[in-house]
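Removed: one protein chain of the complex. Kept in place: all other protein chains.
Entry: chain A
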Amino acid sequence: MTATDDVAALEAELPLEALPLDAWHRAKGARMVGFAGYHMPIQYEGIMAEHSWTREHAGLFDVSHMGQLTFSDETGGASVDAALETLLPSDIKGLKPFRQRYSMLLDAEGGILDDLMVSRPGDGAFEGAAIYMVVNGATKYDDIGWMIEHLSDDVTMNHMADQALLALQGPEAGEAMAALIPETADLIFMQSGLFTWRGVPLWISRSGYTGEDGFEISVPGDSVALLADALCALPQVKPIGLGARDSLRLEAGLPLYGHDLSPAVSTIGADLGFAIQKRRREEGGFIGHARVMKELAEGPGSKRVGLKIEGRLPAREGAQIYAGDVLVGEVTSGGFAPSVGAPIAMGWVSLPYSALDTALEIEVRGKRIAAAVAPMPFVPHRYRRKA
């Protein structure tokens, strides 16, 4: 038996590093694989069971491989905001304390270098930094290099390499989080706060990447095992591996950087235009603006779409998409969707074939399987938008 597209095989050139919860995962029976340069848990009891648990209860994910950055200046945040608005297409100046926004780094051609979350701390969190940012693990060192090159000298960027990050996701996440910290019950989607738990400062945002209600918790690496134990001691919570994280985010229609997003694709094509607020579209002043404006006016060459698939054979990343004899695109994420009970995929197709319900075919091992452009998310989002 040989895995033909195991995540472990994609990495593996550099020696893998251990994250703060390494021993904790192993003690919980995790199967560890190489991912983004780290040993990470792909599963504990099994991907399907973990996926369903998260949709029904609450799952705890270790996402400490992600890069946590802060940005400070000596002008009360004005320099940071101005500098970041040259790099990010999103409205940073208008980001209020305790609010979070999805954004991305674009290159000069408007290609996507990474997608990320940017937040405005409050209550003196992160030593009074003006901005807190979370970037993808596999791209964090490239992101840091890009930002050092492009940020003005009056901005100080700090990579919090010793900070861990947990995600607690699922319909019972609110209940579980409140069992530890009752005040978190007041948070709504994309809102954050600084909390103290057993003397440990926690920056908690109501967000995540599964489509479910939940939280992301930034915690010092030396306290993360204590917090993970306290969460998993609750009846609602089980640890969940990377395998289920991937199937959950795919069902939620959320793109995964390095697969569905890359420097070869654009924000508008990726259907991520919501991250570029009106003022930024009009005023520009960020790297990649010309591509955004051109595609808003003329349409992108290709689009990221959801694909529903007939039958049970999964179409995976790299499978080519056809309309009759014409090659029109490629699957960028695909697999069996446990909550849908069928295979689903995300892919890029050229614009004329991107309308909902367009009938297409995907080639899997020389065979054509029937597919159609489908609305995303595949499973409805259940974010907590109101208190």
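Basically, a contact is a pair of C-beta atoms (placed from the backbone, for glycine too) under 8 Å apart; a residue touches a chain by one contact, two chains touch by 3 or more; residues count from 1.
Just so it is clear, contacts and distances are computed from a predicted model.
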{"item": "Listed names \"Glycine cleavage system H protein\", \"ABC transporter substrate-binding protein\", \"Formate dehydrogenase subunit alpha\" or \"Spore germination protein KC\", matching UniProt entry of the absent chain", "value": "\"Glycine cleavage system H protein\""}
{"item": "Contact residue for the chain not shown (choose from A:41, A:300 or A:335)", "value": "A:335"}
{"item": "Residue of A:96, A:278 or A:365 in touch with the missing chain, whole complex considered", "value": "A:365"}
{"item": "Candidates A:247, A:267, A:302 or A:354 - the one touching the absent chain", "value": "A:247"}
{"item": "Chain A, residues in touch with the chain not shown (by the definition above)", "value": "1-7, 42-43, 46-48, 51, 243, 246-247, 312-314, 316, 335-336, 338, 343, 365"}
